[in-house]
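Missing here: one protein chain of the complex. Every other protein chain is in place.
To keep things simple, chains are lettered A, B and C as they appear, and every chain counts its residues starting from 1.
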Amino acid sequence: MTKLKWGMIGGGEGSQIGPAHRLGAQADGRFAFIAGALDHRPEEGRAYARRLGIAADRAYGDWTEMLAGERDRDDRIDLVTVATPNATHFEITKAFLEAGFNVLCEKPMTMTVEEGEEIVRVAERSGRICAVNYCYSAYPMVRQARAMVRNGEIGKVRLVVANFSHGHHGDAADADNPRVRWRYDPAMAGISGQFADCGIHAMHMASFVCDDEVENLSADFVSTIPSRELEDDAMVNFRMSGGTVGRLWTSSVAIGRQHGFDIQVFGETGGLRWASEQPNQLLYTPVGGRTQIIEKGEAGLHEDARRLSRVSIAHPEGFPLAVANIYCDLADAIAGETRDGLPDAAAGVRSMAAVHAAVASARKDGAWTDARPPMFRQE
Amino acid sequence: MTKLKWGMIGGGEGSQIGPAHRLGAQADGRFAFIAGALDHRPEEGRAYARRLGIAADRAYGDWTEMLAGERDRDDRIDLVTVATPNATHFEITKAFLEAGFNVLCEKPMTMTVEEGEEIVRVAERSGRICAVNYCYSAYPMVRQARAMVRNGEIGKVRLVVANFSHGHHGDAADADNPRVRWRYDPAMAGISGQFADCGIHAMHMASFVCDDEVENLSADFVSTIPSRELEDDAMVNFRMSGGTVGRLWTSSVAIGRQHGFDIQVFGETGGLRWASEQPNQLLYTPVGGRTQIIEKGEAGLHEDARRLSRVSIAHPEGFPLAVANIYCDLADAIAGETRDGLPDAAAGVRSMAAVHAAVASARKDGAWTDARPPMFRQE
Amino acid sequence: MTKLKWGMIGGGEGSQIGPAHRLGAQADGRFAFIAGALDHRPEEGRAYARRLGIAADRAYGDWTEMLAGERDRDDRIDLVTVATPNATHFEITKAFLEAGFNVLCEKPMTMTVEEGEEIVRVAERSGRICAVNYCYSAYPMVRQARAMVRNGEIGKVRLVVANFSHGHHGDAADADNPRVRWRYDPAMAGISGQFADCGIHAMHMASFVCDDEVENLSADFVSTIPSRELEDDAMVNFRMSGGTVGRLWTSSVAIGRQHGFDIQVFGETGGLRWASEQPNQLLYTPVGGRTQIIEKGEAGLHEDARRLSRVSIAHPEGFPLAVANIYCDLADAIAGETRDGLPDAAAGVRSMAAVHAAVASARKDGAWTDARPPMFRQE
Partner (left out) sequence: MTKLKWGMIGGGEGSQIGPAHRLGAQADGRFAFIAGALDHRPEEGRAYARRLGIAADRAYGDWTEMLAGERDRDDRIDLVTVATPNATHFEITKAFLEAGFNVLCEKPMTMTVEEGEEIVRVAERSGRICAVNYCYSAYPMVRQARAMVRNGEIGKVRLVVANFSHGHHGDAADADNPRVRWRYDPAMAGISGQFADCGIHAMHMASFVCDDEVENLSADFVSTIPSRELEDDAMVNFRMSGGTVGRLWTSSVAIGRQHGFDIQVFGETGGLRWASEQPNQLLYTPVGGRTQIIEKGEAGLHEDARRLSRVSIAHPEGFPLAVANIYCDLADAIAGETRDGLPDAAAGVRSMAAVHAAVASARKDGAWTDARPPMFRQE
């Protein structure tokens, strides 16, 4: 099993996201880290890359240099991860796709719906993989939930309830801390705060597990800390194409909730519940029956849950290995196996459309708003 | 400590509510059960009352007979509980209040807002107690939460999230079962299904714990089982007079949730979380600090939590004793002590106004709607 | 349904146990409280009884007076509860049994094994009910567990693990507080501290759920606070008649555990787990299968679990109603129905023998010791 060749843009020294991706890519030995443009300061980026073991000729000063350098090599990288500031994702992702590289882009994939649609088209034309890092969808028990839904084990889905609420931005005294403030400042974060930051993970999860897409929505956005221009709490009701009703609450001022990301799916013949702080269990209740605790690693799980787990039952696997699971999926997809399960460019643009729809709805007192990218409205 | 004299209307043989009230009233020895009109069939009601130890002359055939019989006695009852079908609550409650009796009315207090306002006025004129059985508010740790909010221990409340979602009506095959069907049939249940049945408990709880009132709301109602005319799932966003933002989800098709009634209150300096299936604990997180588990019965609780608990720390007390706590409060109030804590007629009419507002909002795609009874809009 | 006539000895003003029994006896309307000798100070006892509504001629000054007074009445009490200091249980229980009364005795039934055996014989001769208040055994889900074991649903029981550990006596600074100290002082508590106080509940529970008896045991007792003469922490290994292996840990210095009473039963084909702080759920795992959450009030429970629950699924019922369940069982037994389920005098003497055996074993470095009362060794 030869390792695939992997490079990274962004994720420089001191970032949280750099180590997370490097661990994810390398944990299972599927990728070798051999190229990088890690910092917006060229020299720092080259030096850091070399300290991480990258050869001098592949320790690049910026992404354009990296694109130029890698494009014509025989041993060019098989995958590039884009973990730069949000506003640059579109340009970089597009350029690498057009040059024939597979890309894993951090979320948000783009800042506008139009850009997002362009990425979808470019990816399609190129035939390359364009994945977006909705990594929570790669927890084994989330995959089990999706497989159960697909397999009809809870019947037609009536209702999905997804929350992603924490309290880490609840301290008004801390609101001017730059580490926090930018998230609620439209000049830096764009049109949405907490919904775009966390809520969109919950919305992707709802689509992913239900295997369905959000069609329209109604949003209630509030800034509970007055100095904030963007919302720090939001409630979004939605409807999916298949008729499923959705409820989504996201907050950053829910003091005491740590990483309150959970999903509940209720179908005609059963219900499923999963929470990210206890990711190795999935609660399943058949209608009229008792709640059962499904454990990661138990016998008889669906294949997609089975293959994304490394250690036996009740040995917990956590967030960094969910990221690693995305890389496992990428390695398989690059090897020509299925791309099913990988959050793709369509997922990226759908998220962007949902953010724009939610902002529009919230500004109109919750008016129901089409949440689909134009390109997917003819469906 | 002489026992107070208590009578009951409704709650006949085979009902669930009759034993619950009799246990609640008698568990702590505060009330003696001495009069009743327990059944809509006069003979059955009299016979059952006598089997329960009621003297023959106070085993009444119906509520008018009971009113006539009790009104002029020297030893007339101190409190009457009204646990008849919903549509009759108004008439009976009004008549007993006007005759100078204290009343505990099952929810809903009335079917219309106008009736509710009339009860408020009648109660005020009479000087008598008119309480509504929002018994979840009488759990000791709910009282602790309210006392902490009042005491400023979590600062100004920004956000309250209350859910009351279960899955016991999730089986479509069971939807025509008369025991279930009536709840979703406007001919029997009125204008609202699950929101009026369960959601309103959550809304009362939000007001109760936050010590504030709902001002306006936006609702999304759905019937996930097509044969149902009334909603079996609802999301309601609301705002309170003091500016608090509210989120309320209620469902009866959330298969796997048993009695998913919980409340989360987030203030400027802390958060509180409580769940009815684990009612003896309250989670408290000061901003920037660790979550603490507050236990019923621990040293240093607020007085209202302390006095409503019977057994020492970590000996669980459950739902029937929450009902008993309402009766303890009633006994105290009848003895002339504070009525604070007792859900009153104002709470009853506010709930009714909220139900009507939610129905109106849901019919207008979630338009924000004033949720206050007209009599309380000048505040 | 005429109420049974009930009297109480002990449980005077300010005690915790008095209200608990009065609630338990009266909550379901099965017993009327009509006689009492409530205090060791005759006048205080009579006055308190009258305040609680006892007629003057049945408000007794002490138990001998009560025995004399009740013995020859036509309307004598149907049941007497003995809730006096431990050292008096034997004498009072014996006297009332011999006079033909049914008795509910607080634990410990006696101080010695010999006395316990005498109670067994007296109860047998009298034909009366002699019950001991092992009230935890009356939680509905404990009854469900026992019924499942009896019904073979987990196969032959291999192993039972019961803990009753809390931390409420863990503060050395509080050890001289009289409210705490007496429990570790042989002059007041007898030969055992924490094991006799709490551990014995766990041992009874193990026997009760497994439907089997402890045969021999090995104990390790320690006093972690040096000023204590009696143990505040104990581990007891035991074997039951049917071959089941037992493990029992009890502690009063386990700071952070509040009411850490739980039981786990492991058989050839399944396991059961229950905890007193979450008493309305029972975890059941069939061998090779998933853990299921059995809920109090769900459809299809065993009869003994069903009948001892008052409110529907997931409405919690707590400790005071477990006591009330003992009184329900007593009412049924007095009415001539089964005594099965009621902890009886044999259970009382077995507990006493186990305490003595554990003390003897602990003094001999854990030597295995017969834990059966002599009268039950021929079995």
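Rule of thumb we're sticking to: a contact is a pair of C-beta atoms (placed from the backbone, for glycine too) under 8 Å apart; a residue touches a chain by one contact, two chains touch by 3 or more.
This structure is a prediction, so every number in the text was calculated from the model and none was measured.
Across the entire complex, the residue among C:Lys3, C:Arg50, C:Arg121 or C:Arg158 in touch with the chain not shown is C:Arg158.
Here the missing chain is touched by one residue of A:His315, A:Arg363 or A:Arg377, and it is A:His315.
For the chain missing from the display, the contacting residue among B:Ala55, B:Ala68, B:Ala87 or B:Ile293 is B:Ile293, taking the whole complex into account. Interface note for the absent chain: among C:Asp233, C:Asp262, C:Glu295 or C:Glu317, the touching residue is C:Asp233. In the full complex, chain C contacts the hidden chain through residues 154, 158-159, 161, 165, 167, 170-172, 174, 218, 220, 222, 224-225, 233, 235, 237, 245, 247, 249, 251, 253-257, 264, 266-268, 270-273, 283-288, 291, 365-368. Where chain A meets the omitted chain, the residues involved are 1-3, 16, 19-20, 22-23, 26-29, 33, 51-53, 166, 168, 258-259, 276-280, 295, 310-321. Seen across the whole complex, the unshown chain contacts chain B at 288, 290-295, 298-299.
The rule is short, and it goes like this: only the chains that are shown with their structure count from here on.
Among the other chains, A has the CA centre that is most remote from the centre of chain C.
Innermost chain of the displayed assembly, by C-alpha centre distance to the whole-protein C-alpha centre, is B. Each chain gets a centre from the mean of its Cα atoms; for chain A and chain C, those two points are 55 Å apart. Under the contact definition stated at the top, the residues of chain C that touch 2 or more other chains are 295.
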